[in-house]
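What follows is a single structure, written as structure tokens, with notes after it.
A single protein chain has been omitted from the complex, and every remaining protein chain is retained in its original position.
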Amino acid sequence: MAGTFTFDAPDRWNAFLYRQETVRYGDGALQGLPVAIKDNISTAGLPTTCGSRILEGYVPPYDAHVVTLLKAAGAGIVGKTNMDEFGMGTTTENSAYGPTANPADPGRVPGGSSGGSAAAVAGGLVPAALGSDTGGSIRCPAAFCGIVGLKPTYSRVSRYGLIAYSNTLEQIGPLAATVSDVSRVMAVIAGHDRRDSTSADRPYTHTPSAEIRGTRVGVPAEFFGEGVDDAVGERVRDAIAVLEHLGAEIVPCTMPSMAFALAAYYVTCTSEASSNLARFDGVRYGPAVDTKKQWHAAFRELRGDRFGKEVQRRIMLGTFALSAGYYGKYYAKAQVARKAVRDDFTRVLSDVDVIAGPTMPTTAWRLGEKSDPLSMYLSDILTVPANLAGVPAISVPCGTINGLPAGLQIIGRHFEDEQVVDVAYAYEQEVLR
Amino acid sequence: MVSETEINDIANLADISIPKEELGTFTAQFNSILEYFDLLDAVEAGSPEDTGRYNIFREDIVEPSLDQDAVLSNPGSSEDEFIKGPRVM
Partner (left out) sequence: MNVIIGLEIHCQLSTKTKLFCGCSTDYRDEGPNTHVCPVCLGLPGAMPRLNRGTVDYALRVAKALNLTVLDESVFSRKNYFYPDLPKGYQITMYDKPLAERGWLEIEADDGTPKRIGITRIHLEEDPGRLVHKTGRDRAGYSLIDYNRSGIPLIEIVTDPDLRSPKEARRFLNKLRATLEYLSVFDGEREGAIRVDANISLEGHNRVECKNISSYKGVEKALTFEITRQKNLIRRGVHIVRETRHFQEGRGITTSSRSKEEENDYRYFPEPDLLPLRVADWVEGIVLPELPDARRERFLRQYDISENHARTLTGDIRIAEFYEAVALAGAQLAATWVADTLLGELAYRSMQIDRIPADHFANLITLLTEGRITDRAGVEVLRHLLDACREGREPEMPVDIVARENLGKAEGDEFADIVASVVRANPDAVADYVSGKEGALNFLVGMAMKETRGRADPKDLNRRIRTHIEEERG
């Protein structure tokens, strides 16, 4: 039966940017389930800022497709979660509204960019949340906070209403404490949407199965290479051993394209972002541009003042990568590189059913610990390949190191989200026992 | 390597103003990222992915527009049903 509930649990982690006190819900598969929504997903009547001052006060007049689906399934939308501004970050420190703390250790970052969603789940405020994953933004905070996060196959979940950062890479996906809950939410949000022309008609109706005997699991050497913390590598190898114990077959493999995947990723996402974020000019929404100034000066001033440093950097990088004389060296080359990544996955995944490795090279670091942009980018090395290839990937907790969670990442073939869910589920059920 | 002058040109294209005092650090960080992007030089020329998907259409049938009130509720300033923008002349 439809109704309302009160949502008043204290938010000690700055997970939420906006909360509803009285939450309405309807009938359906998720009846009464409190769900938090990342603040780059449009919600009619609820502020949607992308963690940016340039969207301060913006209230969308429409719901993103996934929000429509959640409401139709009876879920209660409790509020909007903190994030790195426009999804540009790995720690949620790039929010204009202050960083989110990691419930596992409030002195540390929750990961990003969907850090608010992950913290809301890990802190017990909600059983499930939506995030978006452009280069790891669901899986990274899931790993850092010790919860489960799924980046679906590209095109399986409608992006209509997701405020675009990098259209060809990103997907909306669920975060929850358990694989089952992730799967439940996925079943509601997946499927065709005519308003997203890239959307595929591939609904998800799966119930997780722990039976993985005979599943071939590829383990790329590159996922345990330079920069990957030894302790993390060890935890993940232990987890892979659990999979083997459950009857999976472990197959060593290589993915040479990992050498340039991160560069291809950052060229692509900054290029697309430089164009996507051009619409924020203070004319149609958001804080008003100074209309007395000449337009060029007025836009420069507003965008210089209201975009954060990382957003400005990425817009500038993308502007450069697309500009005359550099397009071939950067943007066009990145698209070729991207095909090589995709080809690598196709090759490896023709031999094995899924690929396993760490989600992040390290566990969560301290708030404010990393400041150099490039070293921050490098921490995305293990998550971006799945986005470049468009394949599904899930992060499931695989123990802790000094009390800090580590994540096991399972990557699958296109539209075989069910397969990665099953492997993650089998692992989770085994270690829970 | 891009110079501070080039950074200013890019900022001009992107309509972003960068304070003078931040230009030095910004340029240095920008260049170290560009240097990293040079990894792409190792990629041989080729063609990008063909997704094999094409011809997605909507029929030419009118759907409701937004109410004018909803349209005018978000702009920072409006006047006589128009949305107000900066000077262009």
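As written, the chains take the letters A and B, and residue 1 is the first residue of each chain.
In this text, contacts are C-beta pairs under 8 Å (C-beta built on N, C-alpha and C of every residue); 3 or more make two chains touch, one makes a residue touch a chain.
For clarity, every value in this text was computed on a predicted model and none was experimentally measured.
K.L.:
Which one, A:Thr100, A:Ser323 or A:Gln409, makes contact with the chain that was left out?
P.N.:
A:Ser323
K.L.:
For the chain not shown, which residue from A:Tyr160, A:Tyr266, A:Phe307 or A:Phe415 touches it across the whole complex?
P.N.:
Residue touching the absent chain, from the options given: A:Tyr160.
K.L.:
Where the complex has a chain not shown, which of A:Arg279, A:Arg347 or A:Arg366 is the residue touching it?
P.N.:
A:Arg279
K.L.:
If I consider the whole complex, including the chain that's not displayed, which of A:Ser180, A:Thr198, A:Thr254 or A:Thr400 touches that chain?
P.N.:
Touching the chain that is not displayed is residue A:Thr198.
K.L.:
Extract the touching residues of chain A with respect to the undisplayed chain.
P.N.:
41-42, 48, 50, 55, 58, 60-62, 64, 159-164, 167-168, 194-198, 271-272, 274-275, 277-281, 283-285, 291-292, 295-296, 299, 319, 322-324, 327, 331
K.L.:
In terms of residues, what is the contact footprint of the unshown chain on chain B?
P.N.:
That gives, for chain B, the contact residues 13, 15, 51, 53-66, 68, 71-72, 79-89.
One rule holds in what follows: only the chains that are shown with their structure count from here on.
K.L.:
Can you check how far apart chain A and chain B are, centre to centre, with Cα atoms defining each centre and the answer in Å?
P.N.:
Centre-to-centre distance between chain A and chain B: 21 Å.
K.L.:
Can you name the residues of chain A that touch chain B in the complex?
P.N.:
58-59, 61, 194, 197-198, 259-260, 262-264, 266-267, 274, 278, 281-301, 303-305, 307, 312-313, 315-317, 319-321, 323, 329-330, 332-340, 342, 372-374, 377
K.L.:
Provide the residue numbers of chain B that touch chain A in the complex, in ascending order.
P.N.:
2, 7, 10-19, 26, 29-30, 32-34, 36-49, 53, 56, 58, 66, 70-71, 73-77, 83-88
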